[in-house]
Structure formats: structure tokens, C-alpha cells
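Encoded as C-alpha cells, the structure appears first; notes follow it.
Complex shown without one protein chain; remaining protein chains in place.
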Amino acid sequence: MNTTRALLSGLTLAIAALSIAGTASQGDLVAAQKARIAEFAKHPKARSHVAFVSNGVADFWTIAKAGAMAAGRELGCDVTVEFPGGGLSDQKRMLEDLIIRGVDGVSVSPIDPTNQIEVLQLVAEKSLLITNDSDAPTAPRLCYIGMDNYIAGRMCGELARAGCKGGEVAIFIGRLEQDNAKRRRQGFIDGLLGRSSDPTRYDEPSKVISESGYTIVGTWTDSFDRAKAKANIEDVMTKHPKLALVTGLFEYNSTLAVEVFKQSGKAGKILIAGFDEGADVIAGIRDGIVLGTVVQDPYGYGYESVKMLNAFTKGDFSMVPANGMLPISARVIKKDNVDAFWADLKAKLKAGKEAASKA
Amino acid sequence: MKKSLGIICLFVAICLITAIYGDGFLTGFNLTNLTQRTALFSILALGAGVVIVAGGIDLSIGSVVCLAGIMTPWLLVEHGWSAWAVIPLVLAMSATIGLFHGVLITRLRLQPFLVTLCGLLLYRGIARWMTGDQSQGFQGEFEDVRSIALARFDVPFLGDYRLPATVIPLVILVVLIGLFFSRTVWGRWLLATGRNENAARYSGVPTAWLTTGAYVVCSLLAGFGGMLFIFDIGSAQPSDFGNFYELYAIAAAVLGGCSLRGGDANVLGIVVGAATLQVLRTAIILVGLGSQLEFAVIGGVLLIGIAADELVRRYSARRAEQTSRMQH
Partner (left out) sequence: MAELPVREGSVLARTVLRVTGIGRRYAGIPALTGVTMDVRAGEVLAVVGENGAGKSTLLKILSGVIAPSDGVIEQVDANGTSVPLQMENVREAARAGIALVHQELNLAENLDVAGSIFLGREPARFGFLKRATMMREAREWLHRVGLNVDPSTQCESLSIAQRQLVEIAKALSTQAKILILDEPTSSLSAREAARLLAIVKVLRASGVAIVFVSHHLDEVLEIADRVLVLRDGQQTGILNRDACDRATIERLMVGREIAAPAARVLPVDAQVRLQVQSLQTVHHRRHRISFEVRAGEIVGLAGLVGAGRTEVLEAIAGVTSSAGHASLDGIALTGNASQRVCEGVALVPEDRARNGLFLQDSVSMNLSLAWIGQHRQRGLVNRQGERAIVNHMISRMRVQPPAPARRVQTLSGGNQQKSVIGRCLAVNPKLLLLDEPTRGVDVGARAEIHAEVRRLADTGSAVLFASSELEEVLMLADRILVMHEGRILGEFAARDATEVAIMHLATGGTA
């Protein structure tokens, strides 16, 4: 019975997706969503149901969930939070399921925006689409909530530039397919090298860049295999024995850098510019072996996403800025503010886990 | 030794090429890292080898690595259990998984491929469900327990090469499994079962028990390996920890001379096979090929190696036949 329903809905969706791909243009879909919001202005929804979809599973998203749930409680709307653990196809399935369940709005962190344009268009057609954390500029999303990864990357690069006066630098990142990873990496490079701010710039990952006293020896990816990520750091240390600094642009890349340097006695000799708030990275800041780390505000992503989608269902479009981007700024955590930050983070994480256990 | 000649040649060739064209291959630091990774993957590959010798296959190794690896910090950190309880418990659970496979395969006569393929999905699913899909780690604690995998010993006259502690269980396992196949009755019978299960059964070999035992050993080693892996990397995420490790394990065993048709055991070959794979992965970085090429290089080199090995084997078999015919 359930299977039949799922099959039927899947079929409908597939047909819908085809027809969209065939006919509707981007502008039409944005206009159609806005028209529906205008409709909501006349008949506001009493209790809306909105969804928040991450791009994977991590503590980061648990905090985002806490934000989303908190907003849901404050505003009196139902919130569904989904963490796709199986990559692109898993996220696609979750989005389709949410549409089938008839949610009023979806905030999603797209894993690979250019290759999932169909499913994003589908969400826009059947519901209201905004993006968080990583943007999908070509999709018919009404707004992007999140930090500009290029700017955050720059913050990390500038942190490294301030703490390390030249030498060999290596970049480690989970994978480069997604937009936020590309922009973050480019921001780091531009910030480190003191270049002008230009998010459209792109340096090939395999090229060695030597500029203004720094040599960026390369970028290594691991497809989220942590044993591979660890091996990458070790092998790059072997190949480049004079490394001055590494950056791990995903949370576990920074954490593993701290691990490897401690195990091989390089802690403090090779500096680390971190990203996100892994426990070892925070400890590393306290011990002085990590220069600092750039943290995002996932709580804000969750909170603002739910708030905005709920406003849409009341016909309120005023939260969306003119450029369609709601900035949630990143912060640099260094030795001076690390303790205050950690206490606040623990509190939010606890709230998120409680929300998870209730659900 | 003669059986391992092909894989040893391949291994030496890859090491030489990497040493010549790459940077820092022969440094103590790199050799230490390679020893550690080889030991970790060899433990999985030995388990895969035992099952392959018995004429079976185990596709669930990566998922058992994940489940055992994730459970260890989950119980230690999240639930605050003692390491003295957690380690035996996780090992017992892994062995039980193998027993489950063995019983399904020998008593219900299900195909090993299907049973362990379902296991691949099942155990990862359980790991993700159990932990709420959250990444698990030691959060800077349990240094003493983690030293099972992280301790390093200085070796005289070898400069800054430091022998990883994981080599100890590896050597013990290699000796035990080697003796099992060469000296014990059950080892011989397991070889016979892998070669021709019917003939073994007709000769009175308890094939069902031995096959079940092989799956128990394989899952036990996968669970043990999973624990060592998590001790080594400190944290892992249930959705991707150990993905494809079964393929590395099976590839190492087959490279090492354990034919997928069953009945051929070569314990040392398995370790050299695992080492070959690890050197290849490192070579990609040390030579500077770019990580996009990683899979292509590994796949290509292995294919060439296997093809060359097979051709050499056939050539020597034909020559042996000719000489024996001439003697008659």
C-alpha cells in the first residue's frame, strides 16, 4: 500500500520533473513562488510545515537543527530536519519525499547544485525553495541564507597570513565538487596571498602557486574517507618536508591535522589554520598549535531558514534582501575568545541533541 | 615463497619507481606510515583471505569495520563503559556476525555473495541508526587505549623509522594463520574444502563447520581491524567509515595469490598484496600525480600486475609440463 503510493508519487514527480525541465524557465518558477506567497498574504496559513535539509551528517548540522527547532517552537510551526548520509542521491530522495509529504517550504544545503538543478526546480514548483550554507545560484531559489564561503575562506587565509610569514602551504579538503568548497578554497588562497577580493577567480587544484613569499604546494581531497584524509596529510608531509602551514577546510581535515602533527612530533612546528570547531582544533587553539579557526553559525542557518519560510506562509517576503542573500557572518576564533565560544557552542549542541531525541 | 614471487616483484617494482620519481619515499617517517597502513589493511585482508581460501567471499568487511569501529568510541565516550568491557564485547559481536554468515551459508545454503552483500547494507545501517548518524570520536581522551594502534617503538640502526605497534598483532596473526594452513588438520581440510567441497565432504571433512569458522575469523578480524582503524584516526562517521575496505581486502588477498576459486592460501602474499596497495596510494601523492588519478592508477597497475603474473604462471606451467613429458 505504502509502496504503491510511493511508486505513484514517484511517477507523478518524474513526469512533473520532465515537464519542468522541458518548459518552465528560472524566472517563471521564481515568479510563481512569489505569486504563491502573495496568495498566502490573503489566506495566511495557520500552522505551517517547513523543512531543513543538510548536505550530510555532522555535529555542525546538529547545531543547525537546534536553531531550526528553536525557531519552530518560538514561531509555532512544524519543522522537519533531514540529514542525508548517502550523498547526492540520498539528498535527492529526501527532497522528493518532502514534496510528497507536502511541506510548505524547504531550506536545503545542495551538495552539487549544477547537477541537481532538476530536483531543486521541482521543489521550487511544488513548494518554496531557499538554500542555506551552500548556494545554488542557478536554481530558482528565493533566497540564500549563509555565509559567503569565499569571504569565510578569505578570513581563514588572512588568519594564516597573519600567523605565518611565508613558506610552503598545503590545503586539505573533503571534496571539491560542491560550490561552498570551491569558494572556500579560493577565498583561502586569495586571503593568504593578499590578492584582491574576486570570487570568480579559480586556481587549478593540481597547480603549484608561488606568490608573495608563499608556495601553495597543492590541494588534496579524500571523499570523506578519514583514513585516507589522514594518509594524505602524512604523505604530503613526506613529499614536502619543509611545510610551514596546512589548512583543513572541512572540520575533520583540521582535526586530523592536529592528530597527525601530535603523533609525529610536528605540533607547533607546522602551523594549522583551521575551519569549523572540532574538539581537537579548539584544544589546539588553547595549546597554541592551531593559529585559529573560522567558525560558521549553523545555529543561525537553522534559525533564520525556519523563520524565513514561516514568514513566506504568512505572505511576508520582507526578510529577503534585494540581492537575494541573507548573510550570516562567520567568525574567527583565536586564543582570546576560544573559551567563551566553546561554552556557547556546548549549550546550543545540547539543545540540538535534545530536539533530536524528542523527534 | 615461489607462489609469492609475482606479487613481490610487483611490490618491489612499485617501490623502486616511487623511490626514484617521488620525494621522501625512503624517509623513516614515510616508511613508518606505510607500515602502519599496511598492518591495518593486512589484518582485514587476512580475514578476507581465509574466506576466499574456503571458496567463499565476504563483502561485508567494510561495514563490519564501520560497526566495530564506530561502536568502540560510542561505548567508551558516549556511554562511558570501561575499555576492558568494550574491546571484548566488540570482538565478540564481530565473531557473532561471522557465525551468522556461516550458518546462513552452510545450513540454509544461501550464496555467500548475497549473504554478505546484505550484511554490507545491514551493519552500516545499524551503525548509522545506533549513533543517530553522528560522527564518533575519542575527543582527545583514551590515549592509553588508542596506543594499541598509535604506539611507536624505536628500532636501533634504522634512524627515524619507528615501528608501529599494529605490527605486533599482524605478526602474530600471520604466524598463527600460516601455521594453521601448513600444520593443522583443520587448515589442510579448509584448503581441501575450498578446492572441492564435494570431494572434501565425501572424504569425511566437516566442511560446514570449517566454512562457518572461516567466516567467523573473517568478521572477527574485520572487527579487530575496525577497532585499530578508529584508534588510529581518532574519529569516524558511520556513513562513510570503512567504505570499500572489503574491496581493498579482497584485492590484497587475490593479489597475494589466493585464487577466488578457492583452495590456494598464501599468508605472506596477502601482506605483500596489502602493502602493494598502500604503496600505490602513497605513490600518487609522492610522485605528484594528483588525487583525481588515484583510482585509475591503482586499477591500471593492478590489472597489469595480475595479467603479467597469470601469463608468467601459464608459461612456467607449460614449461614444466613439457619437461615432465620429455622425461617420460
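Read from first to last, the chains carry the letters A and B; within each, the first residue is number 1.
Convention: a contact is a pair of C-beta atoms (placed from the backbone, for glycine too) under 8 Å apart; a residue touches a chain by one contact, two chains touch by 3 or more.
Every value quoted in this text rests on a predicted model; they were computed, and no experiment measured them.
*Asks:* Please identify which of the visible chains the hidden chain touches across the whole complex.
*Replies:* So, taking every chain into account, the missing one touches B.
*Asks:* Which listed residue, B:Trp81, B:Phe100, B:Trp186 or B:Phe244, touches the chain dropped from view?
*Replies:* The missing chain is touched by B:Trp186.
*Asks:* Can you work out which residue in B:Tyr21, B:Phe113, B:Tyr202 or B:Tyr315 touches the chain that's missing from view?
*Replies:* From the options B:Tyr21, B:Phe113, B:Tyr202 or B:Tyr315, the contact with the absent chain belongs to B:Tyr202.
*Asks:* Residue by residue, what part of chain B touches the chain that was omitted?
*Replies:* Those residues of chain B that touch the unshown chain are 183-186, 188-189, 192, 195-196, 198-207, 263, 321, 324, 328.
Quick note on the criterion: only the chains that are shown with their structure count from here on.
*Asks:* How many angstrom lie between the centres of chain A and chain B, each centre taken as the mean Cα position?
*Replies:* 35
*Asks:* How about chain B: which of its residues touch chain A in the complex?
*Replies:* 22-25, 27, 29-30, 33, 37, 40, 128, 132-135, 137, 139-140, 150, 229, 232-241, 243, 281-282, 285-286, 288, 290-292
*Asks:* Please name which positions on chain A make contact with chain B in the complex.
*Replies:* So the residues of chain A touching chain B come out as 56-59, 62, 83, 85-86, 205-206, 218, 220-232, 234-241, 252, 255-256, 259, 263-264, 279-280, 283, 356.
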